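Some notes on the structure that comes next.
Removed from the display is one protein chain of the complex; every other protein chain stays in position.
Going by the order they are written in, the chains are A and B; count residues from 1 in each one.
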Amino acid sequence: MERGNILNTSKELLKIENLHTSFRIKDQYYAAIEDINLTLRENEVLAIVGESGCGKSTLATSIVGLHVANNTKVDGQILYNDQNLATLKEDQLNKIRGNDIGFIFQDPLAALNPLMRIGDQITETLKYHTKLSEQERQKRVLELLDQVGISHPERVARQYPHQLSGGMRQRVVIAIAIACKPKIMIADEPTTALDVTIQAQILDLLNDLQEETNSGIILITHDLGVVAEVADRVAVMYAGQIIELASVEELFSHPKHPYTRSLLNSIPQVDHDQDRLEVIHGMVPTLTKMPRTGCRFAPRIPWIDPSKHEDNPSLHEISPEHFVRCTCWKDFHFEHEEGGLNHELHTN
Amino acid sequence: MWKTIVRRILIMIPQLIVLSLIIFWLAKLMPGDPLTGLVTPETDPNRIEELRELAGWNDPWYVQYWNWVTNALQGDFGTSYAFKDSVSSLIGERALNTLWLSLFSVILLYLIAIPLGIYAGRYQGTWFDKGTVLYSFITYAIPTFVLGLIFLFLFGYKLDWFPTSGTVDVKYDPGTWDYVWNKIYHLILPGITFALLGTTTIIQYLRSEVIDAKTQDYVKTARSKGVPMKVIYSKHIFRNSLLPIAAFIGFTITGLLGGSIFIETIFGYPGMGQLFIQSLGQRDYSVITALVLLFGFLSLLGSLISDIVMSIVDPRIRID
């Protein structure tokens, strides 16, 4: 698609350089994400994909400092408008949160205050970032609800979250996020809690909103289907690192990293039959037991010769705009491709 | 909502009838009667029998119950044998004392517990929090009578800062400011004891609610909107954390009339709790039955008030 080419020339909104975020567990800091380098451009949907524990949500919250401050350490640069967000103080960040960067959360019921009317939850954003009067704010709330496809804005504004359906709630959460027309939207699993038909509607809505505002969207998800549906570029994360980064077409047609390839082969497909799904050996390492040197995926592909991995794997640009970590992908093959051991017996 | 309230009140009628039957039956089960204590070897057995007949204690139980209920419905709960006074006026006078004491303690209790609970939760892990937790464990562990006696000994007798019994000194005339002040002066010691011991639950509840609320997604949403933390505490966390306290409010309000048996007895404060204990000791069962019935009624009312309050403060709870 032509769209990808336009993107390369469009303006950079956010530039993340060498970002590390560590959490303190029993007086020791453990890096949950390491060595993150990403850019987000105008009009782009950048998807961050990975399984639970890979650090994708940590990345999302690190950008605007939403984690609990006193046991988290954020190093590196998050450049937005010539400011490094990683070094800003809480009150400076508050000027950016909601105004320049909007956030959409996974579970729309939990994300809304159960005791507050929908309208009040939306005006709260406007109160801190605009000079609108009370009446103007009320008017804007109705506009926003209409914009996210809610058919009776006046009524919904007076309702409480529990009175709305899941899809409606997520629309409200999106209305909150776009209230101040932010340049960047960060959506953390925005459709995971929703039914497929509603998911399709919400994804379409995000697409339409982006066309109107030219904003950049960072989409955090575990669902490769969602990625294929809306993303322009994809970063695949494993154990706190980006292991592959490419345009969406490139990633799905020429996946390189063993992890990406395994994931893609483990999806049951709607449009073709396969007898067995690919299983990845072992488990994602927990934060405290994460290997800090070598290829982090190596323990899960033990049939690949250890010498094929890099000692200190870094991202290599293997073709324009396609980055892969480590060198093991060059020699990777699925275990059964060699006709070797019965792979199910090793999954424990 | 009004429909539900009316229905709930109507349901209370059979509940109260069952309760009154049980109370009446239990009272009859108690060994002896108010006259037992008066019997001496010189008493004429015929005279006692005469008195019993006069009081109607020889009638079948249902006749006695019927008389009792019909009188009670007219506000006549009989006469106290120990105080030689009508039960209703006896209770009325005590209830007012208890109400003042309880109101004073409860206000004090919330004044202490709410800020402590909220701040301990907000600054979890700090010295303030650790101190508050320690404090609430201590007050939880100390029995009422121990703390009551310590306070009485220390502030009442040793330091002589506060009176040690009664509700007001006789030298003041009702209606004067001195009289009111003296009443409050009498409330302070029992009130503080009561309040301190009651803070534990509220502090612990609030603290854990606040800690819990801090990690909720809606707080994250509020932060992502750019709302400053102190506003998040006052607008989002505070209100949501008070919900479980609101759920207790009905019982607290009706509990105000119930009084505390221990506190009132230790501080010689003539309230409902003290009256209850005294009547038990003297088998004054016209008073006991009236009191138990009242306590039962109050707890039914308390649960109704709690439900109504909850439906007002929490939009998710709807009674219709």
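Convention: a contact is a pair of C-beta atoms (placed from the backbone, for glycine too) under 8 Å apart; a residue touches a chain by one contact, two chains touch by 3 or more.
Note that contacts and distances are computed from a predicted model.
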Protein that the absent chain corresponds to, by UniProt name, given "Heme exporter protein D", "Diguanylate cyclase (GGDEF) domain-containing protein", "ATP-binding cassette domain-containing protein" or "Flagellar hook-associated protein FlgL": "ATP-binding cassette domain-containing protein"
Residue of A:D204, A:E317 or A:D331 in touch with the missing chain, whole complex considered: A:D204
Chain not shown: contacting residue from A:L109, A:L132 or A:I280: A:I280
Contact with the hidden chain (one of A:N18, A:Q92, A:S266 or A:T288): A:S266
Hidden partner chain, residues of subunit A it touches: 1, 51-52, 166, 195-197, 199-200, 203-204, 222-231, 248-249, 252, 262-264, 266-271, 273-274, 276-280, 283-284, 344-345, 347-348
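The rule is short, and it goes like this: only the chains that are shown with their structure count from here on.
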Subunit A and subunit B: spacing of chain centres that average the CA atoms, whole Å: 54
Interfacial residue positions of subunit B with respect to subunit A in the complex: 214, 216-218, 220-229, 236, 239-240, 243, 313-316
Subunit B contact footprint on subunit A (complex, rising order): 64, 66, 68, 90-91, 93-99, 101-103, 105-107, 110-116, 121, 124-125, 128-129, 160, 162, 173, 176-177
